[in-house]
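Let me give you the structure first, and then I'll get to my questions.
Excluded from the complex is one protein chain; the other protein chains are retained at their positions.
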Amino acid sequence: MAKKIKLGIIGGGGDSLIGVLHRIASFINDNYEIVGAVFNPVWEENINFAKQIGIKTDRIYVDFDTLIEEELKLPKEDRIQVCSVLTPNFLHFPMAKKLLENGFHVICEKPMTTTFSEAKILQSVLEENNAVFAVTHTYTGYPMVRQMREMIKDGALGKIQKVDAQYYQGWLNPVIHEKEKRASTWRLNPEKAGISCCFGDIGVHAFNMIEFTTGMQIDAILADLNYLYEDNKMDIDGTALIRFNTNAKGVIRSSQVATGEENNLTIAIYGDKGGFRWEQENPNFLYVLSDDKPVQVYKPGHAYNSELSLDGTKLPPGHPEGIFDAMANIYLGVARAVRGEAYNSGEFPTVMDGVRGMSFIEKAVESHQKGNVWLKIED
Amino acid sequence: MAKKIKLGIIGGGGDSLIGVLHRIASFINDNYEIVGAVFNPVWEENINFAKQIGIKTDRIYVDFDTLIEEELKLPKEDRIQVCSVLTPNFLHFPMAKKLLENGFHVICEKPMTTTFSEAKILQSVLEENNAVFAVTHTYTGYPMVRQMREMIKDGALGKIQKVDAQYYQGWLNPVIHEKEKRASTWRLNPEKAGISCCFGDIGVHAFNMIEFTTGMQIDAILADLNYLYEDNKMDIDGTALIRFNTNAKGVIRSSQVATGEENNLTIAIYGDKGGFRWEQENPNFLYVLSDDKPVQVYKPGHAYNSELSLDGTKLPPGHPEGIFDAMANIYLGVARAVRGEAYNSGEFPTVMDGVRGMSFIEKAVESHQKGNVWLKIED
Amino acid sequence: MAKKIKLGIIGGGGDSLIGVLHRIASFINDNYEIVGAVFNPVWEENINFAKQIGIKTDRIYVDFDTLIEEELKLPKEDRIQVCSVLTPNFLHFPMAKKLLENGFHVICEKPMTTTFSEAKILQSVLEENNAVFAVTHTYTGYPMVRQMREMIKDGALGKIQKVDAQYYQGWLNPVIHEKEKRASTWRLNPEKAGISCCFGDIGVHAFNMIEFTTGMQIDAILADLNYLYEDNKMDIDGTALIRFNTNAKGVIRSSQVATGEENNLTIAIYGDKGGFRWEQENPNFLYVLSDDKPVQVYKPGHAYNSELSLDGTKLPPGHPEGIFDAMANIYLGVARAVRGEAYNSGEFPTVMDGVRGMSFIEKAVESHQKGNVWLKIED
Partner (left out) sequence: MAKKIKLGIIGGGGDSLIGVLHRIASFINDNYEIVGAVFNPVWEENINFAKQIGIKTDRIYVDFDTLIEEELKLPKEDRIQVCSVLTPNFLHFPMAKKLLENGFHVICEKPMTTTFSEAKILQSVLEENNAVFAVTHTYTGYPMVRQMREMIKDGALGKIQKVDAQYYQGWLNPVIHEKEKRASTWRLNPEKAGISCCFGDIGVHAFNMIEFTTGMQIDAILADLNYLYEDNKMDIDGTALIRFNTNAKGVIRSSQVATGEENNLTIAIYGDKGGFRWEQENPNFLYVLSDDKPVQVYKPGHAYNSELSLDGTKLPPGHPEGIFDAMANIYLGVARAVRGEAYNSGEFPTVMDGVRGMSFIEKAVESHQKGNVWLKIED
């Protein structure tokens, strides 16, 4: 193995869960070392956090611009190679853009940008700068999600005819019914969270999961969103009918007021030769359905799985690996790309996933606003 | 207990599964005896079937009209009281209508009629004739489905905000992809099966399940159906967005090409105080969700259940009762109604369920044909 | 189909659940009609119960001996052919014996007798009288239990090397910890319930399930029972190590103080070619394990199942059939035997199952009392 890849981190300090997830993921496969960071815009918290997690403080920078400026002064072999952007949503775009323009590879949290037009700009910046760019649609890192993709590619389901993805959470329920609470939650503030809450935050994962596993692109959607209260400006629930360029159809269902649901992302895919069912809360079980044979339960780590799936499993069957491992698999793919090694296109989501995701969110809101009409997804 | 109720049966002979289901259901709670029938339009098969299942042959009639004519000649105390209509779909309406007009109570298989306008006629005939009428939405007879209804009525979920019902089967998959097969299947022939295949046959169960459990009426739908092939005239898959008169929204998903699915009817209901999840293939498990407490798993037969649920359980907890018991519960409710005993309105589906179901089917097809627009459900 | 078989019933009146179970089972496949009975030793309750469930009262007898006496006076073609014995345990033996001696076929509730020596007597009476005799180990009637038996017979698991059966209930927990309650419960009274409570009532089902599915005979056991309190005379929990004549070993675990368990009968069987897992509370799911292939989930009604399994399924896949159907399958097998038709030996448990079951119970108690030593099962 080559030397460890030099990783920079923007954001993710303090109690940030996303920070924990990325740091652990970067460690798991022995590919990265964190060499520089801006964990927090407040200097004292920034430097203290670095000490707390045991990062050397010489390359903890006062802010993002300084990080870029100072790193560029370093000889190329010492410089940060990949930078993870874990800041609030509206900063993803300008930071990712500037990083790419200055020759850094980028791992960007989701949503990649706050608008589709920003996403298109990022896409063209990336094309001009020969860099690796990953959007962390973490769930694509699960071994059994990868197994679905590979089996579909190999024709196990035949021609896809029906797709149904769900992402249900209930966390907004204790917030939404009290006027003051819903007025003061940043996720429900369009100025802070963009055009959409539910579809922007989680519906887009369901969208991406469909495109990732089926290898098909969603052509058009018709969406109906729910805001529950008139003074609430952001969708907190909704359903989108979907169409492909084939005769397949489907549905994306998403909610943050599905009371009592934790993080219930599921997908069901049916083709003329077979079907799949998978649930994120039991990620190690993939149900393979057929017309005339018993249901088969695929589990990670077995030799019957595809290479892409096995590559994402570290331990023998029966040892549950979880969400950290899913994210780690994405970091592993990025490492291979950064090093110029061969990798499977399923190893990490790219800028195109980000672009299409932003289109999905914008078109969903627009379809709803226009009275639930069909609109094309663009990229 | 009063004397057994005299039951007549139209259809359901030979290999008919629906015939088995109704006969067993009529027996289970010791309320009915089959005294007369037309099991089959072919006389020899009719009479032989009666012998085969051990029914006395003196009141096996040559056809439906003869049954009515001859039964009316009998003294009232000997005459058929309730008649189960298990014939092909297009005969449900004329037979049910004539039975009601002649003073019989009716248990009618689903779909109640083939059009909404027939359904409205039946409704008015029923209003003129003081009779008991049940449509066999069998799944409403499951103890845990009844438990949902009662708990929602008691406010356990608070105000409903999201409803999601699914009915996925895969049985058409081996048929639909071959031109000759799809041309020769009666379910796909509009002349034989009416306006809709998937929504008419199973989507309407999901519709009824929502109205039964929530006690709310669906106000309007927007549907997108899938026919997969241009020469196929009947929907075999589809999704309907639904709206209530409240701010709640939801979705009905239905498919007969969800390859490998058997009879996967599920419902999820979310209110501001809690949520429910239930699956027909594991009917004895009701999952009760909340914001801040562990998920609770309700099972039949326990004292913590509602009266309506317990009334539908014959054995102690842990002894799985199945679909025969669900149908039997509906027969039990009808028996109480026929005898003029008190009963819970949840014990059997009425003509109004049939009327609304027909409206759902017709509006779904119309919504699709008009380019996926919202249409009101009528009753 | 031949004429219905004439069925007599002893016991099972009033609130008896076992009475419900047998009556429904006898009806389900259209093979039996109840023509005579002694439902209750109190005449008024006896006759009223017959009226309540709609049985003609001319052959409701004052007691068991009268039933035999009067039925023998009837011409053979009118006489009860099969008699179901649903009385308290200590009456099973004398009644079954007398029925057999007088030329009746018998369906006997479990335990067949209260001692092994009675069981042996019954066995020899049966050998002298050419009759059909079934002990209602109901769980062997489940389609997926039958499927295990047939697949093992066909070699699907190879040579069996490990068997683990569990029967856990918790219903005694609210009784056992209060001195007065445990003193007054008939199940805990050796004079009323025989030598064993937990092993006699449910452990023996686990024993039978092992012998039924594997087709192997348990050779010897070593048992450790638990009575929890010194003044409690009956086992309420226990474990038996088991050995076969091969190198296979296993364990039978049984409890009535497994707090919160309902009726949790499970079996796991492992051979050198594969394994099975099955649970009574989800009886329609059979998990088939292998070294190197995905777990397969077998479900009833599919063409991939064995004849014996399919024979026990009335409806298409996905329509849950339950415990009534399991018992009905046993009644169906008895009907075939009574009519002299061909049947699979797995269709109903015989006197030999009863004999071995009684030996299991007695040897379990003896093994425990002797300080947990190995004892041979006899038959």
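A, B and C label the chains in the order they appear, each numbered from 1.
The rule we apply is simple: contacts are C-beta pairs under 8 Å (C-beta built on N, C-alpha and C of every residue); 3 or more make two chains touch, one makes a residue touch a chain.
It should be emphasised that the depicted structure is a prediction, and the values quoted were computed from it without experimental measurement.
**Q** Considering the complete complex, which visible chains touch the unshown chain?
**A** Among the chains that are shown, those touched by the missing chain are A, B, C.
**Q** For the full complex, which residue in C:26, C:196, C:214 or C:239 touches the chain that was left out?
**A** Final answer for the missing-chain contact: C:239.
**Q** Touch as defined at the start, partner being the missing chain; which of A:178, A:262 or A:341 qualifies?
**A** Touching the chain that is not displayed is residue A:262.
**Q** May I ask you to list the residues on chain B that touch the chain which is not drawn?
**A** 288, 292-299, 302-304
**Q** By the contact criterion defined above, which parts of chain A meet the unshown chain? Give residue numbers in ascending order.
**A** Missing-chain contacts on chain A: residues 1, 3-4, 17, 20-21, 23-24, 27-28, 30, 33, 51-54, 169, 171, 261-264, 280-284, 299, 314-325.
**Q** Against the chain that's been left off, what residues of chain C make contact? List them.
**A** Against the left-out chain, chain C lists 157, 161-162, 164, 166, 168, 170, 173-174, 177, 222, 224, 226, 228-229, 237-239, 241, 243, 247, 249-251, 253, 255, 257-261, 268, 270-275, 288-292, 295, 371-374.
In this text, only the chains that are shown with their structure count from here on.
**Q** So chain B and chain C: same face meeting same face, with over half the numbers shared, or different?
**A** Same, since over half the interface numbering is common to both chains.
**Q** Let me spell it out: compute each chain's centre from its C-alpha atoms, then which one is farthest from chain C's centre?
**A** The chain lying farthest from chain C is A.
**Q** State which chain is most central when centres are taken as means of Cα atoms.
**A** Central chain is B.
**Q** Which whole number of Å gives the spacing of the CA centres of chain A and chain B?
**A** 42
**Q** Give me the residues of chain A that touch two or more other chains.
**A** As it turns out, chain A has residues touching two or more other chains at 288, 292, 295.
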